[in-house]
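Reading through the structure tokens given below for one structure.
A single protein chain has been omitted from the complex, and every remaining protein chain is retained in its original position.
Chain naming follows the written order as A, B and C, and within any one chain the residues start at number 1.
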Amino acid sequence: MITTIIVFLPLLGALLMLLLPDEERLVRYAALGVAAVPLVLVLFVYFRFGLGGNLDSSSLSQNFTWIESLGVGYRVGLDGLGFGMFFLAALLTLIAVAASWDITSNLKQYYAMLFVAEVGMLGVFAAQDLILFYIFFEITLVPMYLMVGIWGDQNRRAAAIKFFIYTFFGSTVMLAGFLAFGILAGTFSIADLGAGGGLGSVAQVAIAAPVLFGLLIKVPAVPLHSWLLDVYVSSPISTNVVLSGVLPKLGTFGIIKIALPLLPQGVEPFLPYVAALGVINIVYGAFVAFLQPDLKALVAYSSIGTLGFILLGAAAGNAVGLNGAVMQQVTHGLYSALLFILVGVIASKTGTRRIAELGGLAARMPWASGLLALGALAAMGLPGLAVFVSEFMSIMGGYEAFPVQGVLATLGIVLSAMYLLYMLARTIFGPIENPAYEEIGDAGPAALAAVVPLAALLVILGILPGLLINVQQPAVQAVVAAIGGS
Amino acid sequence: MPVTPETFVALIPELVALGFLVLVLLLGVFVPRSAAVPAALAALGSLAVFGSAVVLLAAGFSGEFFGGAFVVDGFALYFKLVVSASAFFTVLAAARWSGGTGDAPEYMTLILSVVAGSILLVSMRDLFGIFLAIELATIPSYAMVAFDRSRRESSEGGMKYLITGVIASSVLLYGIVLIYGVSGSAQLSEVAQAFSEGLSPVALLGLVLLVSGFAFKVSAAPFHFWTPDAYQGAPTSAAAFLSVAPKAATFAVLLRILLEGMPEAAPAWTAVMAFIAILTMFVGNLFALRQRNVRRMLAYSSVAHSGYILAAFAALQGPALSTGVQAVMIYSAAYAVMNLGAFFVIDLVGDDGKSYNGLLKTRPGIALSMGVFMAALVGLPPLSGFFGKLYVILAGAQSGSVLVYVVVGAVVVNSVLSVPYYFGIVRNMFFEEPGGGEPGVSGSGALRFSVYALAVATALFFLVMGPLAALVSGAGLV
Amino acid sequence: MIVAFAFLAGMTLVSALGVVLSRNVVHSALFMSGSFLGVAGFFVMLNVPALAAFQILIYVGAVTVVILFGIMFTQRPQVRSFSTILHRQVWAGLLVALGVGVFLAYVLSIQDWGGTQPGSGPREMADLGRILLGVSPGTEIFALFFQVVAVLLLVATIAAIGVSRRKTGEGVDRGVEE
Partner (left out) sequence: MQQVLDTLNQTIPLEGYLVVAAMMFAIGAWGALIRRNAVVVFMCVELMINAVNLTLVAFADYLPQAGGTGAGYAVIIIAIAAAEVAVGLAIVLAVFRSRRTVNVDEINIMKG
């Protein structure tokens, strides 16, 4: 029951937003309050159930039959695979509200959209039914389209429709796969489907192909990524937080939660290629990030690169790799949100995002620069920070399953260290490029309030990864058992 | 005994519709120049038809009458519900406009006669009875399209609809006569016997002519060309109603003919349907993409949606038979709520794409409703259109035929193809600034009520999906 | 029989061609009634004289007259050249029509119709009446048809009135000057 409440609370929040009077401070504080409630509840669930390892408690799940003749139901529940992202979705919504200082018009509507998207994001990680999963998956689409299209920069309309069409195509293909799966297996309940749903390997392969294709567009895996840059660059900062922090994980989570355990024989022939795509993401993302003159585009490509580790770890299909992948989903969300917010801070203070025009910001913006450095170090996988743990586990698992891909992935770490350090050198260090920057101040309290928790979590999870891994471990073992690995 | 008291019970919805039809007409004679009275009466009549069908359905009434030529079953009653509910909203939406023409009683009579024809149609099991009922629904619809004397497009659209319609009727009739010649009877049960002995050349010819005639009536490509002109010219309420109610009934009866009359010929007609479905989807969407006029765009969109429904026809084989029938039923209801709503918004705002600019700021309620309709027409969950597509793809996935998988692929591709033009409207409403294009009319309260009610129905369709799915899975033809 | 058949077939088809090819609209209408008369003759040969009577009353009488009225309202009868009465694709149309006709005829004549005998139809007016009222077995549905047809004719009348009624004060040329 509590899961359902958490998932649908933001919907009430969205309605509340629309009913509020048009007073900016009131709206902002109310939005913070609305966003905080699900987060508090998720933390309650974490301490009450998560730490004790009983997320499968019946008080967290719900199971109604909805369309009986098809075996479709309203089935929600939490498990270790989704819990980290469930938490992150609630957290990043709150952070996004805090980081929404650049939204000045139609604030109420913006928050309402954000909360509708939150329903979808939370729902995906709690859904235990294929159709319900798809519905929540798609619910995020329209609010995101509108958030980019209404509040983005001058290129926003083309970016928004491109984003919509690409991801809608992917998810519709995925739906076709889901429907074929459910109708052949006789149910859409993820718990009842089990490994393979009783289907032969040919049928599983035929179903896994469209499902994987749809999910990989959402991630996006590299040949399917062309929608991403425009929309990342055009979005407002707070939309970026959600767009890069949570939305790609709808795709990777689908692979880990549905494709792997439910279609083990189906995905098997594709796994080396998924791992290879992961490596391509890592290397390609790093290379292209190198060439970006725009700070935000650099962060966007860096994000593509790091997502590759999730694909690699997931494709490995062993306990280490999967643990890494599941954790990388969370850590990637933390650091990419951090970087996007700081890029937004720098852009609004200096009036430019071009790396060539920046430089020497550390002197004038010590807090922002320091946190940016922390984020960049996290992104390159510096030991002691959370991303290191998850990337390392992904590579280890990947190396065990696919040695070539595993070795190539380490290349990505080297490359990312290169471009991220180069970026830091040219933006925050060195002499001040532009005399106008002498006057600028440091990041404001709102920005710091948004960023500091993320930085803190990166450090905490880097030191105590067990806080997350212990929660996800049983579910990961179940997935490994389903694919018949060790 | 041909006629028993039971027969009259079976005919209650039709008798109610005809009773109100005559009542509206008489009132038009005795209470001249009143718009409210005929509209109220017609709305009441639609509700009465709806109510009587609900009662028959709840009572589990079913049976065959007139020697098996007229049947009342869950399938027929379901479509009577769809038709009469659509009629109710259409009457509300048309009330003020028809008053403005000064001929409200006539217009309402025409709506009710289309209702009468459509609800009769879904119960018919005799080929000539089907033809008669189609004509009872079509002949008044020619007049509905041409009814608006203040716009030249109206009579033009009416004439194009009329000419193609009567040609299509004669083609359809030829097909029926040839099938009658082959089987010696027009009753579907005996037609099925004749078709079970293999397809003779004339039987095949009759089938082709019949399907072509039906393709005209449901605006399937390549016989769709009347649709944009007719719907653009027609009064909005007429376009909305005709694209939903008689079309649903025509699909229903085509389903009945194919499944009850020629199940043995299924390999032939599913293949034909597969090709027509693919062609129709692509033609509808590709032409809709080019439209600047919103009404014309919705006309092409209705062609595309016919294609989606025909995709379910292509899947009517093997294990997917029952799901395919359910898909047609669910799609018809889902399409009715969203498409009626979208057309009614045109009545409120106008058919120039520019008049939608900044609608979110000037008229947020209407803009949100239109947004819901557009998203539903794309097929986004959890809105009504999603469930229609869900069932269509489900049936396709179940069919186990490669050709049908291709059709399902076309459904997926076309869903994506339709995004730019539906979301073009959303973009204008939500992203653009107001101004540009002429301001829309305000519309009557009844019209706005219809729009809001349909928007709520579209958005909350998932709440009734459970009972609806149970209803259609129990009421299927197979 | 053959003579009568050939005569009627010639009359029907030639008149039908006349409808299509006549340059004068009124002539077309008259050709049309000729064709209808031919069909009525066929009905007599097919043992349904009652239907032939309907055919003459309704088609040759009523429909032709209504169409002539329509012609009078919509144009002055005048002889025109073919280029003004025909759409562009005359020859393509002719080929298609010929193809369709030959194809239909071919398919209909290769069919094995089984032991067909003329004379199963209702010879007597009374038989036809029984069918139409749905009294004889197997034709019960006609009881419903008969009522529905009545409604249809009523509705058609209303539809025609609704479309063509001219409002007081509404000019004949309404719309032309726009």
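FYI, contacts are C-beta pairs under 8 Å (C-beta built on N, C-alpha and C of every residue); 3 or more make two chains touch, one makes a residue touch a chain.
Please read these numbers as outputs of a predicted model, since none were measured by experiment.
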Message = Considering all chains of the complex, which shown ones does the missing chain contact?
response = B, C
Key: Residue among B:E64, B:E156, B:E264 or B:D352 that touches the chain left out of view   = B:E156
Inquiry  = So one chain is hidden, and I want to know which residue out of B:G63, B:G181 or B:P201 touches that hidden chain in the complete assembly.
reply    = B:G181
Query = Who touches the missing chain here, B:A35, B:I139, B:L258 or B:I393?
reply = B:I139
Task = Extract the touching residues of chain C with respect to the undisplayed chain.
result = 1-3, 5, 9, 12-13, 16-17, 19-20, 25, 28-29, 32, 35-36, 39, 42-43, 45-48, 50-51, 54-55, 58-59, 62-63, 66-67, 69-71, 73-75, 84-87, 89-90, 93-94, 96-98, 100-101, 104-105, 108-109, 113, 115-122, 127-128, 131-132, 138-139, 142, 145, 149, 152-153, 155-157, 159-161, 163-164, 166, 172-176
Task = Kindly note down the residues of chain B that lie in touch with the hidden chain.
result = 128, 131-132, 135, 139-140, 142-143, 146, 149, 152-153, 155-160, 162-163, 166-167, 169-170, 173-174, 177-178, 180-181, 184-186, 228-229, 232-233, 287, 290-291, 293, 296
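In the analysis below, only the chains that are shown with their structure count from here on.
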Geometric centre distance via CA averages, chain C-chain A, whole Å = 70
Query = What whole-number Å value describes the gap between the mean CA coordinates of chain A and chain B?
reply = 43
Ask   = Can you name the residues of chain B that touch chain C in the complex?
value = 2-3, 11, 18, 21, 25, 66-67, 69-70, 102-103, 106-107, 109-110, 113, 116, 120, 126, 128-129, 132-133, 135-136, 139-140, 142-143, 146-147, 149, 152, 155, 158, 181-182, 200-202, 205
Message = Quick check: in the complex, which residue numbers of chain C touch chain B?
response = 104, 107-108, 110-113, 134-135, 137-141, 143-145, 148-149, 151-152, 155-156, 158-163, 165, 167, 170, 174-175, 178
Task = Going by the contact rule at the top, pick out the chain A residues touching chain B in the complex.
result = 65-70, 131, 134-135, 138-139, 141-142, 145-146, 149-150, 156-157, 160-161, 164-165, 168-169, 172-173, 175-176, 179-180, 182-184
